[in-house]
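Please read the structure below before turning to the comments.
A single protein chain has been omitted; all remaining protein chains appear in their positions.
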Amino acid sequence: MLPAVKVPQQAAILRVENLTKTFPPNVQVLNDIDLSLEKGKMYALIGENGAGKSTLLKIAIGLYKPSSGRLFFKGEEITGKSVGENIDSGMAMVTQGLSLISTFDSVENTAIQREFSRKFVLDLSDGGGKLSELARRLDFKTDFNKKVGNLPLEDCQKVEVLRRLACSVDLLMLDEPSTMLTPLEEEHLLHALKNLVAEFGLTVVITTHKFQNLLKYPDEILVMRKGAIVLRSTVEHLSPSDVVRAVTGEEPRERTKADQRVEAAPLLELSSLDSVDQRSGRSLKDISLKVHSGELVGVVGSAFSGKDVLAKAVMGMAHNTRGSVIFDGEDITRWKTRQILSKGLDCVLKDIDLMLVPTLSLGDNLALNQYYEQPFSKRFLMNRRAIDALAEKAVTAFAIRTPSIRAPVQVLSGGNQRKVVLARALLKESKVVVAEDPTIGLDIGTSQEVMDYLVRLRNRGGGVLLISEELGDVMTYADTIYVLYEGTVRNVLPASEATLEQVGAYILGLDKA
Amino acid sequence: MIDLPTVLFVAFLTCPPIILSSLGMNVCERAGEYNIGMEGVMLICATTTYVVALTTSNLVLSILVGPLLGVAFGIFLAVLQVRLGANQAFVGLGIFLVGAGIDPYIAHFLPEGLMGRAVATLPRLEIIREPYWYFILDQNVFVYISLAAIPVAWLLMNRTFFGLKMTATGENPAGSDVVGIAVFKTKLISLVVSCVLAGFAGGYFVYGILGGWIVGITGGVGFLAIAVVRIGKWNPLLVGIYSVILSVLFSFQYLAQIVFGNIPGEFFLSMSYLISIVSVVLTNRFGKSAAGPAALGIPYKRE
Partner (left out) sequence: MLAFLAASILTYIAGAPFLEFYATLVRRGLGTSVGIEVLIALTTVLVLTGLAACIPFSASMWNIGGEGQLCMGGLAATVALVALGTQSICVIVLFSMIAGGAWALIPAILRFKFRTNEIVSTLLLNFVAAYSVLYATREPLRLPQAMAPQSPILPQLFFIPGLLAVLVASVVVSYVLMEKTRLGYEIQVVGRSPRAAAYAGISMTYTGALAMIIGGAFAGLAGAIIPTSYLMSALMPGFSSMYGFVGMGVALMARLRTVDIPLNAFIVALLFVTLQFLHAGTGIPLLLAVAVVGLVMIVVAVLRRK
């Protein structure tokens, strides 16, 4: 770890002291952070999901209140101030979701910001004028009178940034602004921002996952992991592998060897699949992937690589537009989830809302994937005893800790909830299980337990498609590793040839470490 | 003698409550808040207005009672829905039940013998006493104010910054929050305005239409407003126009009884509701932005 960079208090535009943030019930997201940012620089903040980047920025702008600690902006204390007050002092933030009003056009969206909307009667000239001026300066052309909802996503993102810049901003924070931009456009944006930094002393903090541009534009890079800042340095002193290691922070574990590798036809095969998740808008393009019997395939990628669409695409929860998904000889590309489940393909998805009904009991949840089959229901009646028996089996076989069989699933800890989902998939004798971040939020012991079950499935001749953020897991257990980047498969390599640095680099879009 | 001008006269005489309550509903829904209990608010304000009118015989005071109560209700509603984020359907229903239940209770407090007595009504303006045109030019002040409120509401919603911000709050509260729009305050104001308008509407039944009081004097107008807003697609101009049309439909029941003889008045009343439902369905199906404010009814929470 490189030494922290100290910034003298006077030059600091944003200063954070002992900042801690805990969300109920007991989730600590920021851990005693001290930070000082200098005026007139561009900072890049990187880190995995849940590292705390967004939370840090949201506390700075005033959307969240810190659990403890203090914040200072331009030398004055702003702890506990409202968003409006902070914006008036010169802060601005572009959040991950679009904050534009889709039924307004760009001019209106600009004019409703604080700076331009002080009058009573509507007057769009002020905001509109600044907007066009900026657009001209940054060479951005689009129809500002079109409703934002009808603009293409990249234009929306640009309008988002532009309208903030139209105000008098001293500190601009952008949370993953490049999600909807191509690398070229992101470069354009960063270039423009860099000019503004140089010309007006604007300070910019940007969170991103695209490594390419990371080294070119920002002045300093900060890496966050598990709520703390683990690395801070100017770009010259940094090598990509330093960054990778800081971001993932793990030493690879001992690999387990597969007992048998069956080279026969794959159990699950995706061919040139295009898919869109309507809910999140993310998509996959041209995915080709195979899972053989007795194989554990690991899929990794950064937060926006599209890997969160993969599981849904396989399970019939996304919109598959092109290509095919073949399972056990059948084309399931257009099948509904229930059909897919009954064929022996099940999943453990990251989004627990899709998997469990919180207020229903353990047994009820376990039955979700097969309640319509015997013995769980005959005609119209549910066989409660069969469900209870299933619950008992799950509790013993998977060591699920619950106060009682009938207790609603929401009283279980996150880890145990995941075990329930996993139990459900495995107890049904599935042939292939798609596991998406099955160990997220689990302690080491439970993580290992969970992975062991998956490995056992593989050893029995089943297939596992492991889509995970935990590089360590993938490195330890996978037989083959696929790396997704920007929605397509970038690299495929057998685990025997993979090193942590190599894979980490692929994830960030580099060709080698 | 019942003829067209008379019917229209009645229509315009009775239009203020529908107009005002619909506009009120429009306002709060634009900002993303339901006000399902508006009928209850109207009932309480109406009955209280009656009590005040009888006991003080002061017309101005009676007129002001409704909206004043409306302010209190608006704040109360805002605490429940905005601050505490409770389920808006249940809160609204609860308020309606409270309103419907307390309605006769309030009147019960009148001193002996006063109950049922008539009350002064607003005087008519008498601009023209022509036999034909008097339906529109010989109404009380309130009618004219209510009609004027329609374009005013539209102006406020579309030509002021406050109106724009209110729309922003209803469409994307999170996005509005991050650019510094006071989301909670805007929702609060919208609910207060909504209830104040409801207060005016409720009171008008007493001093404008009936000159007296009965239990349940508002007759479901507060619920009708919900449909009217949807038919008008949350545009105050359309909402106002449809309110007037509805008012005309309602008063048609009298005309119809003469012309068509056998068809009962209830038929037209229920037709009005049916037409409203059908209109809502049709505008949903064929209209474009028929979904209304995107975040309607969803309590906004930061964390």
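A few points about this structure:
Going in written order, the chains are labelled A and B, and every chain counts its residues from 1.
One rule holds in what follows: contacts are C-beta pairs under 8 Å (C-beta built on N, C-alpha and C of every residue); 3 or more make two chains touch, one makes a residue touch a chain.
Computed from a predicted structure; not experimentally measured.
Set against the missing chain, the residues A:Leu360, A:Ala389 or A:Leu427 yield one that touches it, A:Leu360. Of the listed positions B:Leu61, B:Ile75 or B:Ala100, the one in contact with the omitted chain in the full complex is B:Ala100. Even with one chain removed from view, subunit B keeps its contact list with that chain: residues 36, 40, 80, 84-87, 89-91, 93-105, 108, 215, 220, 223-224, 226-227, 230, 264, 266-267, 269-270, 273-274, 276-277, 280-281, 284-285, 290-291. Of the residues in subunit A, those that touch the hidden partner chain are 315, 317, 336-339, 341, 351, 353-360, 364, 367-369, 371-372, 377, 380-382, 384.
FYI, only the chains that are shown with their structure count from here on.
Subunit A and subunit B have Cα centroids separated by 46 Å.
Partner subunit B is touched in their complex by these residues of subunit A: 23, 61, 63-64, 83-84, 86-88, 92-93, 95, 97-104, 108, 111-114, 117-122, 164.
The part of subunit B that touches subunit A in the complex is made up of residues 158-165, 167-168, 171-172, 174-182, 289, 294, 302-303.
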